[in-house]
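Handing you a structure now.
For this view, one protein chain was removed and the others were kept in their places.
A, B and C label the chains in the order they appear, each numbered from 1.
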């Protein structure tokens, strides 16, 4: 079944499958939401969703809260561009990073956030962020309330694409983690589908914030 | 009178009484609001409302800001499930905890929040949170502006259902309190109806925040 | 010209003048906004507007973000109730306080906020809040960017109506101030019309927040 993808002014732009339209609209809606949370200000951050063997990705360097369904790139599982939005829009530099999570972890969605809570976590911890004994950990698949949650921190690079190798290595070395922090930059978070990626991202951000608040109030975090 | 319960896409799902529909819609609206307040991120938190002898409860482990009226479980006063939403949705682990407040305090609504202000209160206080001489205390039934407000803090457990006994004990031992804090987890708050439960929850959260801010600024809280 | 006042469910409730309807709707809209700013959580806070010789006032102890136009009391300039909303709603205990600003300062609107920034100001200062040399002071009628802004702080009382005398005295003793802070309670702010009252309230709240942030960062406020 073919459905119309509309741009943000209601004009018809292209034919597409109904599920494609829904995924494109969902990315726009989630990006607006992440912008409101402070995760995607200044054109930073975003989310990519995999539907079947097709990966949807927002373009680079555009205000994420103002995306339209037609603005998406689609890629295959090896990162080859299947369709482009045109209009001078460029593929996100995050693409190779997102692909790592899709391939190594069989993720269904990958989220990138510039949240100040995430950046603060990379300033308060060295090789990895750690927290323990928080109920909110149960929102992270595989963790209980009395476990220790660990998120590896990798060093930032001048070009986002140069992060790919160390991100891949961090993913492989921390098989329990659903996220990798990047120093003074932000965090990559994934899940088996967009709901789980979003839940993971909210739980991690909450844990980053609690940890910083504990440090500010002089409460021992145990790390 | 029977009315249609619609799912979030406008499809008719079941017949139900008009008051049932209104309660289900209200739970969805309040959950969206609590999510915006930061009380229900990462699938945490929620609200249950009692209408007559029927208790409405949201399912477990789903994003609370995206609930539909059809997603609710209904229970009788003894916690027996009267109707299920289907679709693989599971009853909240909070159910036995909510039932304690309904039974012991004759509550009309019970709210659970993962607010960082509540968690911080459990990190700054030992057996009970205490504050005094704040005007906002008057929003808590039974308290005046010059009283001391006390909220018991119980220890968290690996499984939420294992909290039930100590929560019940804390409720019985603190007859003036409309809430029980759970260490590194959050807070349960109730009231005679949803309006009072919401008012109590807002007042307690405000008091938790003021107390933490006082500690941060070096102002004596008196405790 | 008579127009219909509708309740929040769209039912017609009473006939009223068009300007009355507009004022009632405006109070509802502003209360929702103040709730979102954190000034009116837990049924606290609110706004009263004077239109001609008639004063509109929201009822006591109800969630301010869910008011309907029909919920308002109307009073004459001496505080006599001209019309009641019925339904068991009670006149706000703030009424005598609001009347002081209307009478002594010829205000056109009076706002009451429980903002945590205001409460913090009353914890950081003794007899009066003071700040100087902030551009935002220019939003307060009669002040320049290089003046010192002073807001008197009065002690809270068990009953809100018992605040009236000391509030009246503080208003008379601080003729330049558009606000009076109440210890551990909040702030009363007024202006010649609702726009000015709202502007004053936003500027004062901003100044309270800046002052607390300066103290937190160890920056000298000059007081």
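Keep this in mind: contacts are C-beta pairs under 8 Å (C-beta built on N, C-alpha and C of every residue); 3 or more make two chains touch, one makes a residue touch a chain.
No experiment lies behind these values; they were computed from the predicted model shown.
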Considering the full assembly, with which of the depicted chains is the omitted chain in contact? A, C
Among C:25, C:65, C:169 or C:202, which one touches the chain that has been omitted from the display? C:202
Tell me which residue among A:75, A:89 or A:119 touches the hidden chain in the full complex. A:119
For chain A, which positions touch the chain that isn't shown here? 41-44, 63, 114, 116, 119-120, 123-124, 156-158, 182, 184-186, 212, 215-216
Write the list of chain C residues that the hidden chain touches. 133-136, 139, 144-146, 195, 198-200, 202-203, 205-206, 209-210, 213-214, 216-217, 219
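Note that in this section only the chains that are shown with their structure count from here on.
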At what distance in angstrom does the C-alpha mean of chain C lie from that of chain B? 30
